[in-house]
Structure formats: C-alpha cells, structure tokens
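Yeah, one chain of the complex is gone here, protein chain that is, but the others are all in their spots.
Chain naming follows the written order as A, B and C, and within any one chain the residues start at number 1.
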Amino acid sequence: MSTAVIDIPETVVPVATDVTFRIRRYRPEYDQEPHWEDYTVALYPTDRVLTALEKIKAELDGSLTFRRSCGHGICGSDAMRINGRNRLACKTLVKDLDISKVITVEAIKGLPLEKDLVVDMEPFFAAYRQVLPFLMPEGHEPTKERIQSAEDRARFDDTTKCILCACCTTSCPVFWTDEAYFGPAAIVAAHRFIFDSRDAGSEARLEVLNEKEGVWRCRTTFNCTDACPRGIEVTKAIQEVKRALIFKRV
Amino acid sequence: MQTHVYDVIIVGAGGAGMRAALESGTRARTAVLTKLYPTRSHTGAAQGGMCAALANVEEDNWEWHTFDTIKGGDYLVDQDAAEIMCKEAIDAVLDLEKMGLPFNRTPEGRIDQRRFGGHTRNHGEAAVRRACYAADRTGHMILQTLYQNCIKEGVEFYNEFYVLDVLLNEESGEPVAAGVVAYELATGEIHIFKAKSIIFATGGFGKVFKTTSNAHTLTGDGMGIIWRKGLPLEDMEFYQFHPTGLAGLGVLLTEGARGEGGILRNATGERFMERVAPTIKDLAPRDMVARAMVQEVREGRGAGPHKDYVYLDLTHLPKEQIEAKLPDITEFARTYLGVDPVTELVPVFPTAHYAMGGIPTDVETRVLRDNEHVVPGLFAAGECACVSVHGANRLGTNSLLDINVFGRRAGIAAAEYANMVDHVELPNDSQGQTITMVEMLRSSNGTERVAPLRKELQETMDMNAQVYRTEVTLKQALNDVHALRERYKNVSIQDKGTRYNTDLLEAIELGFLLDLAEVLVVSALERKESRGGHAREDYPHRDDVNFMRHTMASRKVNAEGEEFVSLEYKPVSMTRYEPMERKY
Amino acid sequence: MATKTPVSLTATPIGTLYRGGEGMWTWVLQRITGVSVFFFLFVHVLDTALVRVSPEAYDTVIATYKTPIVALLEVGLVGAVLYHALNGIRIILIDFWSRGPRVQKQMTWVIAAIWLVVMVPGVFFMLKHSVEALFGSTP
Partner (left out) sequence: MSSPLAAPRSQTRNKQRSNFELYGWLFMRISGIVLVFLVLGHLFIMNILDGGVQRINFAFVAGRWSSPFWQVWDLSMLWLAMLHGGNGMRTIINDYAERDQTRFWLKMLLYVATVFIIILGTLVIFTFDPSLG
C-alpha cells in the first residue's frame, strides 16, 4: 500500500563550462562614463546568472555591485538587463542562455544609474505610493473577517503576485523617455485594489490614473508583460483599468 | 555624520518590524531603519500559511493550538508566551484581513484553512485545518499588506540603512537604550539615531549554513549587535532544518505541499514517514521529518546519482489543485530543477530554515539582560527574538503568527514606554566603534577575502552542526569557526569607495555570522541531550532532568583579555502542560 | 577558469538596444508609419490646395506624382497606411476585447499575413499603371 509504483527519474551529472559575461560597469567615484568589462567564470547549466555575479564578485572583482537577497525570485532585488531584456538574475538560468556568445548584463533602464547594476529605486516607489495602494473599505469594521466569494477573490489574484521588482516599468519604452509616467508596476498595484470587492476607494485611484501621466500613457507595447518575472499579465491589467475608467466616466 | 531624533526606532522592515511600525507610528514619532527596501524582506518568501484557530472549516480552538505549539517545541516552549500567541492569533489574522490581505476563501467566502505539520485536533488526534493562507505566497501577501498599510499611515522609512551598533548608556549601573548607529549604503555616511525605544526586528541568520532557505541578507545582524554588547542570546543551538528544500539548492517547498496531500518517498518509492509517525505521517513536525529523511539517505535509500536526497510526490494530486494552491513552488521546481511536480517526483532534502533562538525577551517583547532584568527601552520581535514560543522546534506557520502577534506587542510596548520617559543621553563617542570597524575594513591590506571565509564557514556548519550532531562534529565545527575568526582579522575588501559599497557590508555581515556560528556551536556542545531541532547522536534522548532549561549565552572577556562564550541557563515557564514523550 | 578583461574596443557607454518582443516592434512601426503618413497628409493638403490657385498649377504638381520614383513612394505610403490601419485594429482589439491581450502575438502574425495578401496584388496594380504609362500599354 505504502509503496507506490513510481518512475525514478534519470539524472545526468552536469559539467561546468566557461561562460563570459560582459557587464556594464559604472563606479561613480572613478568613472566618468559607464563602460563594459568582460568576465569569464566556470558555471553549471543549472546555475543562475546571480550565481555568476556572486562568483565574479568573489573571485574576480569585489567591487562589482548589485542588489540581491532571496535568490529565488521572490524579493525583487535583482532586476537587470540580461542580453538586452529585463529579468531577475536569480531566475535566469545559464542553460537558458546562449553561452556560445558573450552574455551582456547591465542595469535596468530609465531610473537614475547609481553604480554598476544599482539604480535609484526611489522614483519607482514614489509612483507606487501615489496610486493609493492600500485597502480603503467602506462602512463599519466587521467583527469577523469580511466575506469575499472565491470568484471575487480570483478577480484580482494575478496582480497580487507583484514583487515590485521594476522589471516591467523599466522595460517600458514610454517610461524610458517620460520618467513622470506612473509605469506599469504602479498600475498593477492600483488594479489589485480596484478589482478587490472589499474596496471602496477605486474612485480616488482611478482619478490619479486618469491624469496625464496615468494609464493613457501606455501604448500597449507589452514589454512589461514579457518582462514580468511573476508572469503577471501586466498589459491586460492596464487595459482593465482603462476600461474601468471609460465605462465609469463616459 | 548626521544625528536624527525619534521616539521609537525600529530596526528591520520585515513582517515583525512593519507590524510594530503600524502600532507605534500612531502613538509616537517612529522611524523604521532597514537594510533592504521593505518589500525585499525575507518575510516575503514565506509560503505556506499562518495559523490561528478560527475554526472556519472544522472544529478548533486556541487551546489545542497552544498544546500543539508546546508539544511541537518539545516542551522547551515558555507556556505563558505560547498561550498569549495562540489566543491573539485569531485577532492577528482578522487584523490582516481587515488591512486587505487577500486570503484564499472557502465556498462561503470565509478565510480558508489548510493542514500543516504538527497542528492537530484535540491534543494530537488527527491533523487539523488551521493554517490561513493566500495560495503559497502567504508571507508575500503579509509583507505587501503591511507595507501598504505603512504607506497608508505614513510610516517613515530609511531604506538601505544598515544598523551596525546599538547605543546603550548606563543609568545607575544598568544599561539603558539610547539609540542606534547606522551606515547609509548609498553614501557611506554614518548616521546616529537617538531614540527612547528601539525595536530589533532583523530576522534570522540562516546564512551560517550553506544549504538554506534563507536570503543572502539573513546574516543575523541584530543578534550579532546585541551579542557584541555582552547581552545574552537564548537557545541558539536550536536551529530548524526544513524537510523539503529543493535538493542541492535549499530553495524551499512549503510544508503546505504535504498539507495538500503531498507524500515523501525514498528511492524505492516507500512512504517512509509511515514508519516514523504512524498517525500524522508526512505532517509530523519538521525536526522529525528532517531526521527521518537524513536516516533514509544514510541507510542507502536515498535517490539520485549520489543517493543523497528523497522525493516529494505530488503526482497523485489533481493538476488544478496544485496550480491553484501551490503555484509558486511548482514554478520553483520547474525553473530551478527542470522538474514538473504535476507529473514528476521532486528531489528534496532538509534545508537550514529557522532560528528558534535569538534575543531573549519577555512576553512584552522587552529584551532581557539576564534571567530577571530587562534593558529599558530595548525591544525585540520576530525571528531575531526568542520569547520563546517555539522552544526546541517551531511548528510550521507559527512564525508568521509570531511576527504579527509579537510585532504588534512590540510596537505598542515601545511606543508606550517612549511616551513615559525622556531621551537618554547618548554615550560618549557613540559612533566611534562603528567608524573604527568600517575604516579598518576599508583600509585593511589583509590577505583574506570575504567569500572564501564565508564559504568555509557554511561548509563546516553544514557538515558538522546540521540535522544530526555529535560531540566530535561540534568540536570540529568549533575549531573551524575559531580558525576562521582568526583569519577574519586579516580580511580585506577590494572596493575602497564610499557609495554602495556592498563589498564592505558583506565583510561586516560575515563578522556577525562568525560570532553567531560560534554561539550556536558552543551552546549545542553543552546541550547533551536530543530535543526538537537539536539532535545529538551521542545523546539520543531528551533529558528533562538536566536540560529542561533555556540556554543563555553571552560574550565575556577573561583575565587575559580573550573573548569567550559563557553559558548560563534559564528555567522554562510552565503553566498547564506536563512534558510528555512526543509521538505522532 | 576565471578571468577578467576590460573591453576597450566596444567601449560604448550607452547600453544595448532593448530586445523587446512583437509588441514593442509593432508599436515602433505604428509610430513611424503614423508620423510618415501625417507628414504626407500635410503635403498632400497643400498640393491639393493648388486647385484653388489654378488648374495649371495643380496639373503641374500632379504630374510629378506620375513619375516612377514617386510611384514607388506612393507604394510605400499605401503600405504604411495599410500597416498602420491593420495594427490600429489590432490595438483596438487589445483595448476592448477581453481576450485581446492574451492573443496579441498571434494577432501580429495575422495582420502581417493580411498585409502581404493585400500588398502583393496592390503593388502589382499600382506599378502596372506606371509601367504602362512609361512604356505604353503593350510592351
């Protein structure tokens, strides 16, 4: 009874290969301008780009600077541009990159570059704070929990997954040229509350997003959706907010 | 150097820190100092759930929850604290719901609950549904919800400020909290924060181990700072190894996976937990499951090319259930191991997970300087604290509960204390020690590098102080740690700049890790029994006669000026529950 | 092996080009075609306004439209407007059709196909006129 018939998976022992990373370096105290530098380290196919950066910092150049914490795609610290696309270094595996070529790594675009792969996140969080990302319920506080049906809960599930990594906002061509644009991440945060059946504050949030730098700035380029490491359908969420505005206001 | 003055300073913006901030922010002038942006804190990684006897899906009560917590903690739990936590659990969950946390719902629209390891009905009869959850990202939702409410309340944050020292002053010969010293990552500047109350909520120190579910940044800074002040740390030998880490990586797969019906199997496909815990099988407490897994591997029933892991089997669960309730861990397995849990077995092995020990506090979260006295103005909550509600082994979901219940209590206690007293004068040359430490590291030409030292530390800890320990292995670990501490004196860094110098901070963090590793190992050596997460092969049984007591370790300096770890003990507080043998 | 080499040859201080997907490139094209058509329209209204000046003036300008070079430009214009219109419809579907965002990549390939299907005969007819005008209707 207790012994089930199972297929024992076959396992191959991986080998390490040399991989070259071309990293865009900028140290404000020494460099006038950012420049590229190549580093070669031995990696296993299952290693993450974050592992490579850790290795480079440990073995080659301790001054290489980047943010990281959780190491498995949950804290949102290590958004960077790997081979021209925004990704989390800890969720990008060596085996998914073409290592016959040099792999480029650079900071995300559109936020002020501070050092190497570190950018100033304050404008990003400022936009987030402005969409009133918190529950604004109505009426008396119930003694027990508020009731919410499973369907109502599912309505905004996708956008609760956001880890505020900024992959989306800094992949958005509109944001690159117009830093005042709230950006997809802030809209995702607003969406999470606008479509929460317990919330009564959508009016105020929609008001903010109806401004010049709000949702109407989005040109549906889908870079945000492609970049989101949590698989959130960002553009879809933005469109839902646009439609909510249209059907409320027109 | 800048000086800032607040009523309450909270160090750490994880679940505990922000829950505290929400309380103290409305009562007193509060600032939160955090080395990470708040939403990067490791509370966000917690997956499975947060327990409270809501009885939304089946009969339950907080008294059963208390019993489970105490039994799960192998009777080293302070029972008065456990009672408080389990009683306040219900409001803690409801508060979060009112703040907007999107819990999963029952068909009636109530908060849904699921099973978790060690949580039982009527004192161990059968597993009970007690864990409130939001898919497998409960911690993420808690962290986000708390941060969102901090924005709502206008809590002040100092992001990427590393607290490196706590300032104590003497008042009639007793230490009193006066402030903290922080290093601003962006500029390299030192800041002094003068405060009446200080709450430490800095999280765990899993990075002393190599295989861990913990973040790179969980380096036990808060505990290390307290330690260096000569204040005690409690029960540091009790470290929890979570059974289901992705093999070789340590990335966690929540116990909720077994709560949903997942089964552990060895290389032959046998459900070995049936042998170990016939009643609740795979949902036994973590220490027991982790030991059983290590036994399977040791006895040659491990799977894989090196026979060094076992399997977590979810393949019999409906795909929809896996995708609805365990989406994130499914993705982890797919991303990092290329294994699809819906159709394949997932290789798992215990991973260093949670520090039961930490800064000793009373139930009002006030930090103890010995068995009786508190340090006025100093508070601690969350994983860095030891109340002790987890005793020798924490039950799954009780930590998210702990950070909410005691985080809240800390916020209230700290603010009320601050409203009663005046600022304490800062000690002379407050920033001196920190500046010396930073400058020494920055200017050192030593030959040692941070990364190899850290690696060697983690390797010896994994080898010698993990799930099973003996006198021999622990002595080995202690020797290694001592040698590494010597070499650390000769460490140097490559980045000599002031802005965003993560090289420097990693060196400082390594210093804390080395200190804490030593405390862990020394405490473990002296606990000659097996209890909860501390399993000594040379003393395989629990010894209530000699060791039903908390370890209180503190740093002392002997006549020759050498530092050493001095151990004292504190009685366990018992109310209603007599120690029994732990069987499930 | 672990090595470190500064790259001096490709030392571009600017970052790499962002490797966006279909969505980004269709938008870039939408923008380029939109602007081109706008400027064409500008000129086109001006030249048409010559009908108010005199028939001769108008006919002289229109004559330049009939040269092969301009005929090619004209093909470009039709291609641009057609693309812009098709992609415009795609965008509107993304906006108002709830499944739109999920199938936007497929829609990109659909409009590419329609564009080709229309342009191939279209170009043929447009150029046929110029070719005939240049070389006489029977070659």
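Note that a residue touches a chain if its C-beta (ideal position, glycine included) is under 8 Å from a C-beta of that chain, and two chains touch if they have at least 3 such contacts.
Only a predicted model underlies this, so the values are computations on that prediction, with no experimental measurement involved.
The missing chain, though absent from the display, is touched by one residue of C:24, C:71 or C:107; that residue is C:71.
Within the set B:103, B:116 or B:158, the residue that contacts the chain not displayed is B:158.
Taking the complete complex into account, residues 112, 120, 122-123, 125-126, 129-130, 174, 177-178, 180, 207, 210-214, 216-217, 219, 242, 245-246, 249-250 of subunit A touch the chain not shown. Interface residues of subunit C with the unshown chain, by the touch rule above, are 31, 34-35, 37-38, 41-42, 45-46, 48-49, 51-52, 54-55, 58-59, 62, 65-66, 71, 74, 77-78, 81-82, 85, 88-89, 91-92, 95-96, 122, 125-126, 129-130, 133.
Going forward, only the chains that are shown with their structure count from here on.
A straight line joining the Cα centres of subunit B and subunit C is 60 Å long.
Rounded to whole angstrom units, the spacing between the C-alpha centres of subunit A and subunit C is 34. With centres set at the average Cα position, the gap from subunit A to subunit B is 26 Å. Among the residues of subunit C, none is in touch with two or more other chains. In subunit B, no residue touches two or more other chains.
Taken together, the subunit A residues at the contact with subunit B in this complex read 2-9, 11, 13, 27-30, 46, 48, 54, 57-59, 61-63, 65-77, 91, 93, 114-116, 118, 121, 125, 129, 133-135, 137, 141-142, 144-150, 152-153, 156-157, 160-164, 193, 196, 198-199, 231. Across the complex, subunit C meets subunit A through its residues 1-7, 10-13, 15-24, 27, 91, 94-96, 100-102, 104. Put simply, subunit B touches subunit A in their complex at residues 36-37, 39-42, 44-45, 93-94, 97-100, 102-111, 134-135, 137, 140-141, 144, 148-149, 151-152, 186, 215-217, 251, 263, 265, 267-271, 274, 303-305, 311, 313, 315-316, 328, 331-332, 335-339, 344-345, 449-452, 493-495, 497-503.
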